[in-house]
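Just dropping this structure here.
Missing here: one protein chain of the complex. Every other protein chain is in place.
Chain lettering (A, B and C) follows the sequence in which the chains are written, and residue indices restart at 1 in each chain.
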Amino acid sequence: MKVENQTELFLVSSSPHTHIGSSVERIMLDVLIALAPAFAASLYFFGVDALRLTATCVATCLLAEWLCRKAMGRTNTISDLSAIVTGVLLAFNLPPSLPTWMAAAGSLFAITICKQIFGGIGYNVFNPALAARAFMLISFTGAMTVWSNSGWIASVGASTVDATTVATPLGVVKEALKAGAAMPNFTGAAVMQLFTGKINGCIGETSALALLLGAAYLLWRKVITWHIPGAYIGTVFIYASILHLVAPEASVPPQIHLLSGGLILGACFMATDMVTSPVTRKGMLIFGVGCGIITMLIRTVKSGAYPEGVSFAILLMNAITPLINRGCRNKVFGTKS
Amino acid sequence: MEYLLLVISAVFVNNFVLSRFLGICPVLGVSKKISTATGMCGAVIFVMTVASAVTWGLQKYLLEPFGLDKFLQTLSFILVIASLVQLIDIVMKRFAPPLHAALGIFLPLITTNCAVLGVAVINMKEGFGFFKSTLFGFAAALGFSLALIIFTGLREKIDRAAPPRCFKGVAIALVTAGLLSLAFMGFNGLVK
Amino acid sequence: MQTIKSPYNFKGGIHPAYHKELASGSAIQGLPLPATLSVPMSQHLGAPAKPCVKAGDEVKKGTLIGAQAGFISAPVHAPVAGKVNAIAEVLTASGRPCQAVVIERVESDETDFMQPMTNWQSRSKDELLARISEAGIVGMGGAGFPTKIKLSPPMDKPIDTLILNGAECEPYLTSDHRMMVEHAREIRLGAEIARSILGAKTLRIAIEDNKPDAIAAVEKAFEGVAGDVALTVLRTSYPHGSEKQQIYAVTGREVPRGGLPMDTGCVVENVSTAFAISEAVVKGIPLIQRVITVTGDAVQNPANLMAPFGTSYQSLIDACGGFRGGRPAKVISGGPMMGFAVSSLATPTGKTASGVLLLSPGRVSQYTSQACISCGRCVDACPMRLIPSELSQFVEADDIEGAEGIALMDCIECGSCAFVCPAHRPLVQHMRRGKACIMAQRAAAKAKRD
Partner (left out) sequence: MDNIILEALLWIGLIGLISGIALAVAAKYLAVKEDPRIAAINDLLPGANCGGCGYAGCADYARAIAEGQAEINLCTPGGLACMSNIAAYLGVAATAAKKKSALVLCCGDNDKSKKRFAYNGISDCAAAHATAGGDKSCTWGCLGYGSCARVCPVDAITIENGLARVNKELCIACGKCVAICPRRIIKMVPVAANIHVLCSSPDKGPLVKQACSTGCIGCRLCVKFGDEGAFVMDGFLAKVDYSIPVTKEEVIEKCPSKCIQRN
């Protein structure tokens, strides 16, 4: 549609003729900037593996995007940076020891099946990175749940858990509870460890501190609003607090829920994905609350197959986003009350 | 509690459409408009609940006493369900013509909706009693409706999407259904 | 008279860069008139006027050249003295072809005005309305709705509030601003005339707070007006000049969906229209010229010019020292938010054109055919609380019925959505297309019924 105007003709379009100056590229760039602290943290905690996975995912996503657009005979969109964002987010959701080819396969799935088949950015119905993670979790269950030992288990004194089993914090708890053991003892130091990120987990999700820094940047740049992360984290907090108050021995304290299992990453960076979340403020709140409830359901029902559940919760809410949008339209100006 | 878990299981965990992959055809067929989809949901909930009850009676009082359940189950169930749907079709045409018009060809198609036969067969396999069978039929239909309505919402969005030409229409709808069923895997194991 | 801060803030709206400083300090001035003027017969909403002169006729300044042609229509008068060259077809600023009377100007002081109405207070309401109609006065804020009709609401819609619109929320434009600074007394007179016609108890003057000198001038001029009169200072936000948002900001009343401002007991008149009313009633001068702001970063000396209708944009630009930095990329009639981009500098001015905006290539952003990324910024910006993203996608998919179902017809085309859209989607154009389809369907259905 853009006109290359070398001639002396005036440009004519429908109004308005001025623009605030924002662009999709700028939004994506802001997201990347916001992800930078978390990337730094992942390099610090996981070293070369973080770099290997992130580079693999980004490169594969870019390549897949380029190839898809080429094959469909459409204008190339790799310059809008959305493929890079997908690649980084997917990499952040992978365990450090994952083989490179699996990361590449997941990235390919994210871009081709979850995004470009629908026509590219804006048309996809599920967050590509999350859908790809769910796909990998089911296809490569073993490799997707192998974690390196960061000493967190020892620090909470979960002695009942087999010392060779290396799991994420919530995984530890779930295994312990399934085995009928007592709730591990969460010391202040253990919580602090969760906050800074020295724990087992996917490479980008561990450091709550770095992620919150990024989220603050996004809020400041007005790329996201507080509604989705606020409602999501708030719901998880309230739900976990109630459980903890009712049965302190059998449930994880709320602060552990908030700081682990990729909740911050999911709430601030994945649930806020514009394409797959509602457009009105009311819809965003419902979306966030829904994500929170489903996350907690998956986490706390003992027989559940997954200890964490952020990705599935967001995916499920992605699925009903069109329905939320339909039900949460604003009251039009002049509607009789 | 047991009944509640049964319902939750049938609606979310072992969703008929997204987990057992039954009844895909009406989901693809009537997911273009939310109004038609809700009508279809109503019809399916009604048919599946009634069919569960009727087939339970058929099994309990006819097939089992006469030792026919081993080989006549499928045949007789289909026969009963088919006539039941026809009956509903006639009744609906008489008393709810707009709904009948909205459902169009898809009402007779419930006859061949494998979810209906599926729920009857699962009921017998699990050895549910009358109440449990009926409840399971109802819950399974709820699960079907949930999937159908979610899918309709998505469908309205993907119908406006711009897939490559070869993926337009049902193809992209099936891809979406696949991804949706991937998302539903999150409920795995919540209820045994 | 008191000055109050607007007690109500409408939801949504945007804060574009205003660039008013380019022309706001420049006093209203005349311009060297061109040799010929093409006066369009359609400078208002409704049926175009019917030319009532022919080639070769001599006209004086103020001679009727186009007769009112229907209920919603307005007459057109000769803005200068001269000889009618031809009745030709021109493209108006909005791009629609219409008939125009081409006048070859002669230097002459002869006028053909109406009788001044000294002591207008003693005149009847009908006399005053007839004068306003005869003078060809239409809303000068942009829509061009005949003022006479606006000032004669049906009996069952009593008007209690007259709002003078001096918000001028469009970026760049300063014509109303200068009118208020330099002609506040005449505006007051016009407002009093309109108020007495309407029998409105309350009078409000709405001005955005980015025009302190206009506020001061209006405060001074309206000193001593009797009754419930106040100056409402609006916070600067686009689109405060839109009737619906302004009525809300001033009175807290919402114009009902599908309704008109008079349903809330309000009538909104632009300050320039009030000026035109006072000129027509007190001096007998029909509406033949207006202040037009020539501005933008691609014009040498931005200015506010008092230009007779039919002056070509080329003459206006010449009077402002020509282009700055080469040919502009876009020439806009009106402001950047709701104005029309024109294709030629031969476009003549008219009653509704409050500005000519010239933008250099660097200031112009282009629309693209990118997909909506559902960021929801348009939803936050929409002052009508619609969902522009969804509306545009419905229209794009030719689901006009679906778009109508989610209030497409409530769109006021203010452009806030497209202004903030990071995907640079031509949202307003989608809305216009959808609305045009619905209007066509309705017209067809009506034709079928009749």
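The rule is simple: a contact is a pair of C-beta atoms (placed from the backbone, for glycine too) under 8 Å apart; a residue touches a chain by one contact, two chains touch by 3 or more.
Since the model is a prediction, treat every value here as computed from it, not as a measurement.
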Across the complex, visible chains touched by the hidden chain are A, B, C
From C:F275, C:F340 or C:F394, the answer for touching the chain not displayed is C:F340
Of the residues listed, C:P97, C:P158, C:G199 or C:G227, which one is in contact with the missing chain? C:P97
Contacts from chain C to the absent chain lie at residues 91, 94-97, 340-344, 366-367, 369, 396, 426, 429-430, 432-433, 436-437
Missing-partner contacts on chain A, residue numbers: 1-3, 5, 7, 9-14
Listed in rising order, the chain B residues that touch the chain left out are 36, 58, 62, 66, 68, 71-72, 75-76, 79-80, 82-83, 86-87, 90-91, 93-94, 97, 101, 103-106
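The rule we apply is simple: only the chains that are shown with their structure count from here on.
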Identity of the most central chain, Cα criterion: A
When the contacting C-beta pairs are counted for A-B and for A-C, which pair yields the higher total? A-C
From the mean C-alpha coordinate of chain B to that of chain C, what's the distance rounded to whole Å? 59
Distance between chain A and chain B based on Cα centroids, please, to the nearest Å. 33
How many angstrom lie between the CA centroids of chain A and chain C, rounded to a whole number? 49
Flagged in chain B as touching 2+ other chains are 160, 162
Considering chain A alone, which of its residues make contact with at least two other chains? 119-120, 123
Considering the complex alone, what residue numbers of chain C touch chain A? 10-11, 14, 16-17, 171, 244, 248, 254-257, 259, 327-332, 336-344, 357, 359, 361, 363-377, 379-380, 383-387, 389-390, 406-407, 410, 413, 415, 418-424, 426, 428-429, 432
If we count contacts the way the header does, which residues on chain B are in touch with chain C in the complex? 159-160, 162
Quick check: in the complex, which residue numbers of chain A touch chain B? 71-72, 113-114, 117-120, 123, 125-126, 131, 134-135, 138, 294, 297-298, 301, 303-306, 309, 311-313, 315-316, 318-323, 326
